[in-house]
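Only one protein chain is missing from this complex, and each of the others stays in its spot.
Right after this comes chain A.
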Amino acid sequence: MASTACFMIVSKNDIPIYEAEVGTVPKKEDAAHQHQFILHAALDIVQDTAWTTSAMFLKSIDRFNDLVVSVYVTAGHTRLMLLHDSRNDDGIKSFFQEVHELYIKTLLNPLYLPGSRVTSSHFDTKVRALARKYL
């Protein structure tokens, strides 16, 4: 059961600090660019929606063809954005919560400057494992 999914973490100052293609579909170069474009375009909508609710998980806020953008916003306005074609809301919510915990662990690293790119391969491996598990 192949699924496309592109995951991105955008910091408070609108700087992407982590990007990954976590779907099970084999990678196609132009599709990857398109996914990024769709996620970046959804940022404005996230801004508006984030202030209307106090929940962290804003379900699906935007669509493009058959791909859906779901977003999870932390209190510090770090946005975890996922572009996917599946409809598994609970799985996506759990995925976001686990990645949130991972992100906080990264933040607690004193050598990590908040707002800079996350370059740890360990973080990358874990995110991909979580994606396989929940998506």
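Annotations
Convention: a residue touches a chain if its C-beta (ideal position, glycine included) is under 8 Å from a C-beta of that chain, and two chains touch if they have at least 3 such contacts; residues count from 1.
The working rule: contacts and distances are computed from a predicted model.
Looking at the choices "Glutamyl-tRNA(Gln) amidotransferase subunit C, mitochondrial", "beta-aspartyl-peptidase", "Vacuolar protein sorting-associated protein 33B" or "Transport protein particle component", the name in the UniProt record of the chain not drawn here is "Transport protein particle component".
The chain not shown here is touched by just one of A:Q36, A:S60 or A:T74, and that residue is A:T74. Seen across the whole complex, the unshown chain contacts chain A at 12, 50, 53-56, 73-78, 100-101, 103-104, 107-108, 110, 113-115.
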